[in-house]
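For reference, the structure discussed in these notes is given below.
A protein chain is absent from this complex, but the other protein chains hold their places.
Think of it as A and B in the order they're written, each chain with its own count starting at 1.
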Amino acid sequence: MSGESAFSGIQDGVGPWISSSRAPADNRLDMDTSAEHLVGAVTAFNALKWGYLSAITGFDSGTAAPSDGHIEVLYHFCRGPSVATFRVKLPREDPSVPSIGPLVPSAVMYERELSETMGVNVAGLPGRKRQFLSDDWPEKVYPLRKDFTMESAAATHAEAPTVGGEDEPGTFIIPIGPQHPALKEPGHFELAVDGEIVTHANIRLGYVHRGIEKGAEDRSWVHNIYLMERICGICSHIHATAYVLGVESLAGVAVPPRAQAVRTIFCELERIHSHLLWLGVAAHQAGFDTLFMYSWRDRETVMDLLEELSGNRVNYSVNLLGGVKYDIVGKAADSIRRGLDFLERRLKRYLKIVTTDESFLRRTRGVGTITFDEANRLGTIGPTARASGVSRDLRVEAPYMAYRDFPVVPVLDSRCDLEARFVVRINELFESCRLTREILNRMPAGELSVPAPRKVPEGEVISRVEAPRGELFYYIRSTGGAKPDRVKVRTPSLCNWAAVLSVAVGHKLADIPMIMVGIDPCFSCNDRSITLRRRGAPGGVPGALEQWSWEDLRQYGIKYYAGGGR
Amino acid sequence: MNVVLALIALVLFPGGLFVILGSLAFEYADRKLIARFQNRVGPRWFQPLADLVKLLVKEEIVPTGVNRGLFNGLPVAALAASLTAALYVPMAGLAPAWGFRGDLVVTVYLLMMMTLCIGLAGANTLDRFSLIGSTRALTQLFSYEAPFLLALLGPSIAAGTWRISEVNGYARENVWMIVTQPLGFVVALIGLMGKLELPPFDAPEAETEIVSGALTEYSGRGLAFFRLGRDVELLVGLTLISAFYLGGLANPLHFILKTLALLFVTAGLQSLFARLRIDQTVGLWWRAGAVLALVQLLLLIVLKLLGVRL
Partner (left out) sequence: MKIASMLNDVFVSLFKRPFTELYPYAAKPAPERLRGKLLWDEQKCDGCKLCVRDCPARAIELEVADRAAKIFVYHYHMDRCIYCAQCVASCKEGALSMSSTLYHLASADKAAFTEVYRAKGTGVCKEEETPD
């Protein structure tokens, strides 16, 4: 599908609302609009039913001097390989846009991130105060602005933070997180329950926000590969890959086919690793520890393989700007084949267990159903969407790297429930095994890397790849220097949280961990401030909370043991 | 029985210390078996003892707003009940330390005290997780206790007595009742697993949903006592079931072999299933369990009336 026909109809549909448009790349259409016309443009766009909202980027085009430049907000809508973006330029002193949440439910999460980190005033945003930055982060200090300084962040400390607040009469709130055995990483979910049935669900992220996007602006192009790799442990390679693909595109570097094939093999091996890990975690959430132990035992096969190929079990550090570091030849290729044979045998067993074991099916069949229309409306992506019959897979729709020469067969399921998500992921594993074998058998010859420039020419690029959890969206902007101007990362789990919240209502409390784990959430990917809050037993007054900060807890521990234990 | 012997029986053997150490050994065997089923190594022999000692020396945090007396007293009551129950069963294959007509009912009641105490403890601490855990524990109590008692009633009716030592004697002389009353055996074993909240019936303490259920706020000594009480109850329960259904316990060798065999089966059952949701455990067992037990009893009564010797 060429760029022209992919965007046809859009210009006519939103014509009156945009001031100008251009196509900066084959698969991109940029349309300029203003804050006043934004809602009209998005409404008209929605009526075309062209695509889904993938990310909202904000960048500050200025410098440290507050009067330079402007703030720009980009609304990226995607359909297959094509990206249509609405661009709104805003003045730095008082940037405001209306919320498009009423039109696009998944926008709320992105708009909140925008308002907290970039300081854009999004009018009409519902809900709680903070989602990504910690509750005691000072007001009016926006980290992603160019005039942000560490001193301004340390300067003011808001008063004692509160989590949640008072329970409304008649409701009973179960807090899940930030510390909870159900969560591998901290997040806070407030579930209002009536007996065992959930009546309302709320989410608060940001507990492991590390400021990676801001950090990227201070590191060279090469350093950032490793920073991006550490956004997440189980999707580390795909993050680095999305980044280098974007930078190479900006710099006009043509990566040799063998390097692309090696990158793809690592991507697929990582997908195998990630899905096996998820299988174990999901089984553990269901209380089926035996399946957990066995699937993780088998996961060791792929981890050992990755260690043999790259030198590390996690953070393979395979990518270079312009290619890869390691080759896959001879003995290594044979190891991969043997490992895949073993895994396929085990996977057949797991598929049978997941689809026939009665005790397991009781926890997954008919639970957490997201219908096809709901999935579309909520903007779900990845295996979660594919289990509801929505065929979104970037490897198929917008092939990149070696997927052009080695096509992927999409795995779909129409049952829409948790069981479907299990089946989809296991079938994707079979597909990954097949694909890896095929690439190994027909590896293109050639070099492993080509030189890349240290200063990347000015421009913007959007790099989208299919991570194990769904579409990973990178927006990279360069002003011609040795460091990037803006790197925006929108990870797949962020898209799927809206689905969880809407599906949670009406289910039993016992099903909530399974539903949460069904989207394969990766908190590290979501947050780029740690405050310990202990929700103690309220004394007589419903909803009153006890709060200790980390420092209080630490001091208490020290005093306790220094005093001989009493 | 003179006072010294009585004290020894109560504190050292076969009650008290022996039961405590024995239950720790059984916890080790259980965890090791489950680990081997899952292709893992499992803990070393002193792990349960180390866990107990560790908990005993840790600080106990009493949350605000609870009734202190209840908070501190319930774990003691639970452990005391379990240890007392141990006195009435043929521990170590020897005759029970005490016995009287009707001690079966008393023993079952003492075994139920544990779950009651957990439920009360959960309701006492006003934490959300504990409240839900306590509700689930008490709900599960209703579904498991009744079938469990009915299942123990079967051998008792066959033996024609309410006294545990006499049922034990009867079981020694006759065909193993697992053969003549298989339904009762199944109900009893699963009833025991439900009472102890062993997987897959551990919804009341589903770690991934409600942290630790009713015991969430317990730490230090209180938690140690509850856990120990649970282990003791496992030992006592297994002894009781093997005494009734596996042909009685005549000597220590029988005791070790039969209870370990039952433990093996229990560990296997723990590994093979996903956790059932609370409504599923209750729904399944309240109907299926009670019905099976009643059917078994009915069969028994009819056969006895017909004069068939079992």
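Keep in mind that, in the parts below, contacts are C-beta pairs under 8 Å (C-beta built on N, C-alpha and C of every residue); 3 or more make two chains touch, one makes a residue touch a chain.
Just so it is clear, the structure is predicted and the values come from calculations on it, not from any experiment.
A.B. asks: Determine which one of A:70, A:338 or A:352 touches the chain that has been left out.
C.D. replies: With A:70, A:338 or A:352 as choices, the missing chain is touched by A:352.
A.B. asks: Of A:227, A:279 or A:336, which residue touches the hidden chain?
C.D. replies: Selected residue, touching the omitted chain: A:227.
A.B. asks: Have a look at B:181, B:242 or B:271 and name the one touching the chain we're not showing.
C.D. replies: Going through B:181, B:242 or B:271 one by one, B:271 is the residue touching the chain not shown.
A.B. asks: For the chain that got dropped from the picture, name the residues of chain B it touches.
C.D. replies: On the chain B side, contact with the omitted chain comes from 35-42, 268, 271-273.
A.B. asks: Contact with the hidden chain only, please: which chain A residues?
C.D. replies: Chain A touches the missing chain through residues 219-220, 222-223, 225-227, 229, 290-291, 294, 297, 300, 304, 307-312, 315, 317, 320, 325-326, 349, 352-353, 356-360, 449.
The definition used in the following text is that only the chains that are shown with their structure count from here on.
A.B. asks: Using the average of all C-alpha atoms in each chain as its centre, how far is it in Å between chain A and chain B?
C.D. replies: 47
A.B. asks: Name, in rising order, each residue of chain B that touches chain A in their complex.
C.D. replies: So the residues of chain B in touch with chain A come to 37-40, 57, 59, 63-66, 125-129, 132, 199-200, 202-203, 206-211, 217, 271-280.
A.B. asks: Residue numbers of chain A touching chain B in their complex, please.
C.D. replies: 172-175, 180-182, 196, 283-291, 293-294, 297, 357, 359-360, 362-363, 508-513, 536-540, 546, 560, 565-566
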